[in-house]
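Handing you a structure now.
Here the complex is missing one protein chain, while the rest keep their positions.
Moving on, here comes chain A:
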Amino acid sequence: MPLTGVEPARMNRKKGDKGFESPRPYKLTHQVVCINNINFQRKSVVGFVELTIFPTVANLNRIKLNSKQCRIYRVRINDLEAAFIYNDPTLEVCHSESKQRNLNYFSNAYAAAVSAVDPDAGNGELCIKVPSELWKHVDELKVLKIHINFSLDQPKGGLHFVVPSVEGSMAERGAHVFSCGYQNSTRFWFPCVDSYSELCTWKLEFTVDAAMVAVSNGDLVETVYTHDMRKKTFHYMLTIPTAASNISLAIGPFEILVDPYMHEVTHFCLPQLLPLLKHTTSYLHEVFEFYEEILTCRYPYSCFKTVFIDEAYVEVAAYASMSIFSTNLLHSAMIIDETPLTRRCLAQSLAQQFFGCFISRMSWSDEWVLKGISGYIYGLWMKKTFGVNEYRHWIKEELDKIVAYELKTGGVLLHPIFGGGKEKDNPASHLHFSIKHPHTLSWEYYTMFQCKAHLVMRLIENRISMEFMLQVFNKLLSLASTASSQKFQSHMWSQMLVSTSGFLKSISNVSGKDIQPLIKQWVDQSGVVKFYGSFAFNRKRNVLELEIKQDYTSPGTQKYVGPLKVTVQELDGSFNHTLQIEENSLKHDIPCHSKSRRNKKKKIPLMNGEEVDMDLSAMDADSPLLWIRIDPDMSVLRKVEFEQADFMWQYQLRYERDVVAQQESILALEKFPTPASRLALTDILEQEQCFYRVRMSACFCLAKIANSMVSTWTGPPAMKSLFTRMFCCKSCPNIVKTNNFMSFQSYFLQKTMPVAMALLRDVHNLCPKEVLTFILDLIKYNDNRKNKFSDNYYRAEMIDALANSVTPAVSVNNEVRTLDNLNPDVRLILEEITRFLNMEKLLPSYRHTITVSCLRAIRVLQKNGHVPSDPALFKSYAEYGHFVDIRIAALEAVVDYTKVDRSYEELQWLLNMIQNDPVPYVRHKILNMLTKNPPFTKNMESPLCNEALVDQLWKLMNSGTSHDWRLRCGAVDLYFTLFGLSRPSCLPLPELGLVLNLKEKKAVLNPTIIPESVAGNQEAANNPSSHPQLVGFQNLFSSSQDEEEIDMDTVHDSQAFISHHLNMLERPSTPGLSKYRPASSRSALIPQHSAGCDSTPTTKPQWSLELARKGTGKEQAPLEMSMHPAASAPLSVFTKESTASKHSDHHHHHHHEHKKKKKKHKHKHKHKHKHDSKEKDKEPFTFSSPASGRSIRSPSLSD
């Protein structure tokens, strides 16, 4: 019966197995979701779900489902009323009001809470008791239909309502609602098995106003008007088995566009945007064709829908046969910059349709396969659409990103394995969050995870060739589509789930190659490789002596052993060499091919077969080496720091045709501010054939070089004459030509060059007057009347250029900034900014790019002391109702202000917005920005760092963000950045710390170290010897189940009990909101931990007292603490057992009776604890007022 106890073992077994075993004692086959009423005014939803399940074990009597936020009215199984319990430990992670403000403690508690309801482990928030009348039925493994009536009132996550506050009907206002969330978040809007591995077929019904359109997954079977003709019901059928997490919904007064190229594709957008929608989606069919062609597989669903909505949670969200996009991706034909971005988003979502929606993952540790494959095929699309240069540039960008992140935070693990008994063997101990579960991940980590996944997929391709790779994908897809058409009974549906082992098996079957080392290196292990390379040329032996060192000791790095490609460009041509990197060998001798030096004047062959003339005068006369590249194909996730002479970098920049090589050399040339470097960069800038992104980065490099060479620089400021030649009129060189952006290449260059030029500084470290005038002239003479395209991005960049030219104000004894002492240059800049910003009000630009740039520029002026620093302006732009880009820019300025001016008031304002802003994305973004640009960090003294702030943030992540996984993780990140892992130093010492020390006779003098010691102990617990404790850990949750069971055994048939539960559930279902609500109402909802909520005094001392009294070994104490992070609350009540038990005596015998059937527990202590927690759980049910329990307890606490 105690399934949970068996679960971990079962999950582990799965690893080796091919097949998939459900963690649940039943199999879901079909689910009906019916929403019969949606009220936009009240933001509420009423409906029911009906799940058809087949028990797989005979004695199934409890069914666990996922549900959050939903208020459940009634549950019936095969038309019989069923009792149920709702218990969500993630609502409030740490229940005790202890002063334990320790992130380690929190993270463990949170991870425990999340896995306690994790559907992948067969758990859930909603536990339904199968009525005894059906037991016989169940024993025959016959079908059960679970019917659940639920409602949702003002959901804070899962479903997002957008209701503009204008007059008119909801449809006229453009009100809409859509489902959203991070990872599996469907439980936020209807009860389900919220797992990617539980597939079933779907029937979806939504009744909406006649003016509205409901878009959901699968085929629209029919729309039926109600008899009063004021509403209609949309019936959708999804016959392909799909996980609940891939179910979505969007309702609004959408304008509908049937794709003119593919009639099975339909696009939806908000009113008035139809022309934009037409243009934006006109490209989609090509993406479709591309994917279908490379995968040699038709799109698996019979239709596809794209919906563009406002206030999107993420820009792109892919669900089964439907994608939800941000409406801000829409653009007209006149917009250049947004076009590639939007197309990328479309392609990304489509790739996820195949891998992610159609093919789902078995468990969280297999997520990387799906993200990897979808990212990889998206990359193939990029290569085809935007060209190889863009593709390689993108790969390099992603590689740089992941390398930087891993080196900073210490590693991203793609395939976390949580070995059998070593649950505590945390593979990512360097992180402040658990990676065992997607819902505990930091958002940044997750984006990096996706990035690494596709890079690794590319590495696999390098190893087995693209052909095989696509064959593997095709195999996965065809297996899945065969399975999808099967009936449930055949148990074929698990073929639609992908697992790491299954994927690897397909690879070895198809390619016959062993990629195990590669997988071991990049998938089962975190970290990147860091190479340092240098070389010497041995003239006598004509050999290149290459030395490659590795750093594998710093965090986020790993040792690499294996082949490494090195490309050497010599006078006679380009040669590839594959070195074997081994443990100890650092030096590698590479024989050179070119014996002859440059006595003969001949062309030099390049890698791509091209032959070019080079001016070899800069070269070292003795060496035939032009340049050397390490790992040119990026086939290792690495960072390379390679040393070669400046002229070699210059040759590499000029003549190497690979954009990555060019980019690398540009980066390297920053360190060589010489006229030769300058010339090489200028030549690249002028070369039309050169990839535009390389030219753009050359601009910035040139600016840096010019600044380093400032004393010797001759001629006009860098790039000025170049710009004049390229973009100004022939007859009047100071006037820019009227805009013509037909050539995108030169458009991007024209945009970038002034921005880079503005970074130039003269000997006084000021921006040269000439440059400023030049930029002002560009703005003045800008003329877009004859242009086919909008110039809003161009103008925005000109403002960025102005901002770049600002240098710190020279302040005479800290005078107040006023108009009178304003620098005349700054006055000109300010004049432009004012004009632009004001014109934006009258003639707004696309996506308000100009306002965004203006706000940023104003913040730069403030920061540099030209304008008084004042957040009022930004705060007004940050208000709800402005376009989201503007808000983010303004908020960024406020965040920066908070940091620079250390303003407590602004910080509070931001925190308030995090809690109350209507747009989830903005809330997430503020947390994100605060983490990136924190007002203070853990090692810093700051007036902002005080106890109130700690409490506030603690509350935020503990209970205030329970409706949004992403937001909670963001709050955790911020807490980590501000205070670190241990107890914040600004908190007062725990009161009873001294007692603890005395009792335990420990030499811990500084009580603030206590949390650290706990952390240390946890580390100690990581070793396998702590096995017994682990059992206890698992039992913590099984115990709670046990006692729920008892509850139901005793009272399940009593009508009173059911009504009691109904009452209980009728209370607001979002206790996350209830921060200020009395603890009693909350505790009713969270029976398991209710007692903990009430006890305000610190738990820890109390607990230590208890331990002392019990006389248990002190070495057990810390372990206990770390084992049961969530259980410390129960422990607190432990002492009061005798008093409390008086009240629940009549229940006790039930417990004990039942317990006898259970397996014995090793520790008496543990047993007691469990017993106790049971009691607690009971209390809210047995006593109408949980507060009474507290009143009895509290006096004894002070003993």
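Some points to look at:
In this section, a residue touches a chain if its C-beta (ideal position, glycine included) is under 8 Å from a C-beta of that chain, and two chains touch if they have at least 3 such contacts; residues count from 1.
The definition used in the following text is that contacts and distances are computed from a predicted model.
Per its UniProt record, the hidden chain corresponds to "Transcription initiation factor TFIID subunit 8" from the list "Dynactin subunit 6", "Phenylalanine--tRNA ligase beta subunit", "Transcription initiation factor TFIID subunit 8" or "Aspartate aminotransferase". Across A:609, A:715 or A:881, the single residue that touches the chain missing here is A:881. Considering the whole complex, the residue from A:32, A:237 or A:273 that touches the absent chain is A:273. From the options A:92, A:209, A:259 or A:310, the residue with contact to the unseen chain in the full assembly is A:310.
If you put the missing chain back, the residues of chain A touching it would be 164-168, 172-174, 270-273, 276, 310, 327-328, 330-332, 334, 729, 731-732, 735, 738, 780-781, 783-788, 790, 792, 817-819, 830-831, 834-835, 837-839, 841-848, 858, 861, 867-868, 870, 872-873, 876-877, 879-885.
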